[in-house]
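The other protein chains are all here in position, but one chain of the complex has been omitted.
We just call them A and B in the order they show up, numbering each chain from 1.
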Amino acid sequence: MIKIEDRLSLLNYKIDKSYEHITINPSICETCPDHFCTFACPAKCYTLIDEKLNFKYEDCVECGTCDTACSHGSVAWTNTKGGHGVKYKFG
Amino acid sequence: MIKMALEIIVMIKQVPDSSEVVIDPVTFTLNRGAARNVINPADENAVEQALKIKDANNDTHITVITMGPPFAESALLDCMAKGVDRGILVTDRAFAGADTYPTGLTLAATITKIGKFDIIFAGEESTDSSTGHVGPGVAEFLGIEQASYTSNSWVEDGKVFAERQLEDGVETVKMEPPCLITVLTNSNIPRNATLRMKIDAMKRGIETWTLADINLKPEWVGLKGSPTIVKSMKSIQEKKRAGKKFTPDQMDEFVDELISKGILKFGGD
Partner (left out) sequence: MSEFDVIVVGAGPAGASAAIRLASNKVNVLLVDRADPPGSKNVSGGVLWGDSLSQVIPDWEKSNMLERYVEAKGVTFLTKDSKISIDFRSKKFGEYKSGYTVLRTKFDAWLAKKAKDAGAMVVSGVTVDKLAMKDGKVIGVEQSGETITSDSVILAEGANSRVAYDSGIKKKPEDQKIALGVKEVIKLPEKTITERFGLTSPKMGFASEYVLGFLDGGVKAGGFLYTNRESISIGAVISMGDLRKNNQTYSFNVIEQFKDHPFIAPLIQDGRVEEYSAHLVPEGGMSVDSVYGNGYMIAGDTAGLTFSNGLVLQGMNYAVVSGILAADSFMERKSKGGDMNFENYQKNLENTFVLRDMNNFRGLDQVTWSESIHSTIPAIAEDAMLNIFSENGNPKKHLSQIVISSALKQKDKRKDLAVDLYRMLRRM
């Protein structure tokens, strides 16, 4: 079993330092009963650290899953711009 | 403050995307694959720096040039889509195999042919050969002032100012145009092109120049004009290092070990 972190390290990203294409609303996450995003996101962008939800957009592969997965309206999802984000070699 | 209509030239190079050269998580070996081409990262910052000066000085005109193969066209178009006015691709079979000397000469000849200019921007270095020679080389060929490794630059009352990042601080230099500035990687955040500007850039298109356009002799350029000869290449063999583990409660032993190996020394004697 290859750790997800190692699998993600294979990917090429052109990270947009000026724009976070996904944001969450921490006050909604604080009271979230399921934290389903942490299970659904295939790139482990959502993690619980000391019971607090932590989100990092840099590893995102732009699948759109979290937008559906979060049923509490915390996720504000947009596309990356200007060719930024993940850049697959095979796809 | 008097605003100036400036002529700016930016030199860019297309390089293999260095982030596509990755480390295999299992074998920990380098896995190069077939990396795609991108604009040399520092050159993206150089273009952005030029655009910032254009933003602040109306009627400034920017030309971006590259010496490279025909498919480098896309790199020039990308720059034009961000606000660069003109793109020139200098391409000729005769340029193949150039080292930094004829590369600099070819670019200097191209700039001479373009004519009037106030500032030339280049990246600090390329990610594929990383010599950092080309920018300064061009300045020498043209006999103009230069400022290297800059993180910011601007124009004030007809003078060009640049901030150079040095080991022990920042140095601000003041130059008379025309001059050349090399720009540090990540010194700014390059802007995105809009769809409108991409379409306009494609409609305008680039210019293609060959050796015949820049008044150089074939023996001065490419491999023939290159004084460097690569005799051989070696990859570095990493030495096997012995490892030893210490737990937090073995700190005394750890320090003793460091002292006995001569790694840790105490001052005074």
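Convention: a contact is a pair of C-beta atoms (placed from the backbone, for glycine too) under 8 Å apart; a residue touches a chain by one contact, two chains touch by 3 or more.
Source: prediction; values computed, not measured.
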| Which is it among B:His61, B:Lys198 or B:Lys224 that touches the chain not included here? | B:Lys198
| query | In the complete complex, which positions of chain A touch the hidden chain? | reply | 1-2, 4, 7-8, 10-11, 34, 36, 38-44, 61-65, 67-69, 77-83, 85-91
| request: List the residues of chain B that touch the chain left out of this view. | output: 24-27, 31, 33, 36, 78, 192-196, 198-199, 202
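Keep in mind that, in the parts below, only the chains that are shown with their structure count from here on.
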| remark: chain B contacts chain A in the complex at 17, 19-20, 22-23, 25-26, 33, 189, 192-193
| task | Give every residue of chain A touching chain B within the complex, in rising order. | result | 2-3, 6-7, 9-10, 12-14, 17-18, 81-82, 84, 87, 89
